[in-house]
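Apart from one protein chain that is not included, each protein chain of the complex appears where it belongs.
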Amino acid sequence: MIRLLLNRLWQTAIVLFGVSVITFIIMHSAPGHPLQANPELRLDPTAVERWLELRELDEPLPAQYIGWLSRMFRGDFGKSLIYNRPVPELALERLPATLLLTVPAFLLALGLAISCGTWAALRQGGFVDRLLGLATLAGLSLPSFWLGIILMMLFSYGYPWLPASGMRTAENSSVSDILAHLVLPVTMLVAGSFSYYVRYVRYTVLAVLSQDFIRIARARGFTELYIVFRHVLPNASLPIVTVAALSLPQLFTGALVAEYVFSWPGIGRWIVTSTLARDYPVIMAVNLSAAALVAFSNFLADLLFLLIDPRLRFKA
Amino acid sequence: MLTITDLSVVFPAGNVQALSELSFYVAPGETVGIVGESGSGKSMTALAIAGLLPPAAKAVGEIRFWGRHFVIGVSSNSDWRAIRGSELGILFQDHSTGLNPLLSAGSQVSEVLRFHQQKSKREADNETARLFSLLGLIPAEVRMRQFPHQLSGGMKQRVMLAAAICCRPKLLIADEPTTALDVSIQAQILCLLREQTANAEMSLLLISHDLGVIAQLADRVLVLCAGQLVEEAAVAKLFSNPAHPYTNLLLASVPRLDLPLALNVPVMEDNDEPTNGCGFASRCPERVSKCIYNPPLIRLSDGRKVRCHNRR
Amino acid sequence: MEAILALKAIEAVYSSGTHRFVKAVDGVSIAIFAGETFGLVGESGSGKTTLGKIVVGLERPCRGSLYYKGRRVDPAFRREIQMVFQDSAAALNPRLSVADLLEEGLVIQKIGDRAERMQRVAKILADVGLDKKMLKRFPHQLSGGQRQRVALARTLVVLPSVIVLDEPVSALDVTASTRLLLLLARLKEAYGLTYLFISHNLAVVLQICERVAVMYLGKIVETGKVETVFKLPAHPYTRMLLDAHPQPDPMKKMPFYQLAESKILPSTAYGCGFHPRCPKAALRCQSVAPALVQKSEGHFVACHSAVKYSIT
Partner (left out) sequence: MKRQQGAELYLGIALILLLTVLAVFSPLFANYDPHQTDAKRWLQSPGEEHFFGTDRLGRDIYSRVVYGARVSLAVGFLAMLFSITVGTALGALAGYFGGFADQLIMRLTDIVLVYPAMLLALTLAAIFEPAIWLVVLVIGATGWPAVARLVRGEILRLKSLEFAAASRMLGASHWRVLLIHLLPNAFGPILVAATVAVPAAILTEAGLGYFGLGIQPPIPTWGNMLREAQNYIRHAWWYATFPGAAIFITVFAFHLMGEGFRQRLDPDSQPGRGRRAYYH
């Protein structure tokens, strides 16, 4: 088990190294002077100077890379060209809003998917199963930003029930006001990831159901409910945990789009606007930390796997 | 004790008649063997008795089990559930994948006891430990705590046996219980089955393609060919003096340690076209013209039953 | 007489999760003579399949050498030595027709033009007892016995002199198995073949082999003429295997089997690998591994108690 863990840790380290190299290469392959490419940007001249200085163009590439990496390690992610403030500071300000949006969406999508997917698998070929099959296919086909726009047109403008954008109406608004703002972006996020999860849950549960020990559990006279909760779901949970962890990049992307469409004051919208404005320090820091976050959470999923599965726990 | 009447199983999708009008009984304490080649309908018989037929199968027939009456296709799943695991134990071949990999061996036996006999966890664990020792899973406390992947194939099959007989069923159905095991482990499992059926006064329905296994354990044998019962006889009579040419072929084909291989085994090409007549006719050395009609099952003077035009 | 194939002190190691290094094959020496059928028996984990794979070059030994027709050769694929696998469904590419499958060996070896190749394919197809109409079929359209014959024919097209048969009949029904065994005997004469026949079924080995080696945990524990080894087994393990074989005869019930399954030690441990399960185990069996010594003409055994018997 320890060996497995170390092996995964080692792989994660390699991945992080690769991520840093790729990010660095992308940053350096930007043609010409990136700030000149955008004459529309009105920038603080000192920031431009600092940016050029940061690039250390006179040094050889490996030296530049090491310098850049060591600054990253020290927590110096550079300053935003637009706000002229350290990147982590800007990110932390926006983190709560993003978490408020993504965590409920993630839990809701996963919870709904597990219950619906299990139901569909148990009634394989039934009406619910077929309906869900078609609905999730449609859900996967919906461009999320378009869904957001349609939701906004319907429920904010067509029928003015819900606020169209932002997180709160006024500075000191109530909890219910924030909740009302949450409804549309969360719906948009859930629609996409639910379809993705539910198909996987159904597939996994079907795979477990076809295993011999389920047939044998039935031969031992257990009720269906008992079999589902004691034998099916624990075994299905292993792959579901993995896929939930692997879907984190999609969740990240979802947040980007949802926050942009609904002007949600979180990290995602900031990333998109920074990218559009070619705010390089922000773009690079965000790419690096997003990839690192995903790599780390994959590692955590492996850990969780080790805890659940005795086959791995008892390996020498 | 167990009576099966006119059991037929059809798979409409593939137009396959898996079983046709099979009738037999199992007396209390008796071991009945069912033998036949793959596709002869052996396993379907086991599944039908337990009400576990796949939904793609269309089946008719009646089953009487200790005064209970089941009509296949009519009786509901909860009717069967009343006997499965408690009065009717089932042991399958798949020892390698038959246990839940996430639960310890002991808990997979004790959960059966707790479910059917409402025992407390401690009572069930004690009973499981007793059963483990009895079946040679020793030291029982250690084996109970182990997970399936830590046990050998033979040990897993013994855990499965423990789970099947822990509620002292009146009938145990063993479907190819030793097929995937090494011969030394197979011998152990067969001895355990022999011992358990004798001590616990449990009937055994033993399904196997291996005539050796059948000869060792069965009191009475049913021979299935292409979904039909072609011969039924006490084990000694069947092996010493087979009545049906199919039984004869099976016996001549099985390699033995004490006799050379019968080089005159009739080697006939399989015919894969379905027939309405005798299912063995295409391979039968004694085939006559009327074999294109299905012969009836007749009772011979010595009590055995046979389905062949040439045995009148 | 010179051996067509000789193995000298072959060792093969594989690493597994539980034991870091297990010797799958531990110092095995075998000589197989031209035209004979040499049986290799043992239970799962005995290393018999690994040995077969080494012979054909599918696996590399970490020590030892291989002699073919008296010349030392590298362990690698060679046209003269072919293998037939147990699972015929996995051994045939499902996307190729029987004709393509049979022709492949000729195409690879660049033999003949298309017409010549098809002629040769047709002859071999007839030799293995398959109809010409099979040429157009795909593996999944064949029965298990037919598939196994196609697999056999596929090796025959390149005219090998040695064929390793790895459990060729264990997945087949008893009648199909008998037919394949008879076919193997016929082909041996017709093509001048030598077989290395790997099986766990002693009765099958008795029927078809002239000499046999019994393997236990990577070592040969007994070898000799089949009649000698099976009629007068000198090693307790061979004795046990023979006792455990369920005889298809209700009059010959197997003896009661010892239940306790001791932990099977890997062969890296000292002493005789079989001693934890051996009824005759003495103190020195735990510390000193017995060597394979001659007991009588051509009959070798690795057991302290058997050797003592022969010396006195």
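By written order: A, B and C. Residues from 1 in each chain.
Going forward, a residue touches a chain if its C-beta (ideal position, glycine included) is under 8 Å from a C-beta of that chain, and two chains touch if they have at least 3 such contacts.
Here the structure is a predicted model, which means the values were calculated and not measured.
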Original post:
Which of A:Leu122, A:Ile216 or A:Ile240 touches the chain that is not shown?
Top reply: A:Leu122
Original post:
Looking at the whole complex, which of C:Gly105, C:Gly218, C:Gly271 or C:Pro290 touches the chain that is not displayed?
Top reply: C:Gly105
Subject >> Of B:Asn77, B:Ser96, B:Ser120 or B:Ser240, the one touching the omitted chain in the full complex >> reply: B:Asn77
Subject >> chain C, residues in touch with the chain not shown (by the definition above) >> reply: 56-58, 77, 79, 81-83, 85, 87, 90-95, 104-105, 108-109, 151, 154-155, 158
**OP:** Could I get the residues of chain A that touch the absent chain, sorted low to high?
**Re:** 11, 14-15, 18-19, 22, 26, 29-31, 34, 121-122, 124-126, 129-130, 133, 137-138, 140-143, 145-146, 149-150, 152-153, 157-158, 203, 206-207, 209-210, 218, 246, 249-250, 252-253, 256-257, 260-261, 271-272, 275-276, 278, 283, 286-287, 290-292, 294-295, 298
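Quick note on the criterion: only the chains that are shown with their structure count from here on.
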Subject >> Centroid comparison with chain B (C-alpha atoms), farthest chain >> reply: A
Original post:
Which chain pair racks up the highest number of C-beta contacts?
Top reply: B-C
Original post:
If you average the CA atoms of chain B and of chain C, how far apart do the two points sit, in angstrom?
Top reply: 31
Subject >> Whole-Å separation of chain centres (CA-atom averages), chain A against chain C >> reply: 55
Original post:
How many angstrom between the C-alpha centroids of chain B and chain A?
Top reply: 53
Subject >> In the complex, chain A residues that touch chain B >> reply: 211-213, 215-223, 226, 230-231, 234-235, 308-311, 314
Subject >> chain A-facing residues of chain B, complex >> reply: 50, 52, 80-86, 90, 92, 94, 97-104, 111-112, 115-116, 147, 149-150, 160, 163-164
**OP:** Give every residue of chain C touching chain B within the complex, in rising order.
**Re:** 43-44, 131, 143-145, 173-175, 177-179, 181-182, 200-204, 206-208, 230, 240-254, 256-261, 264
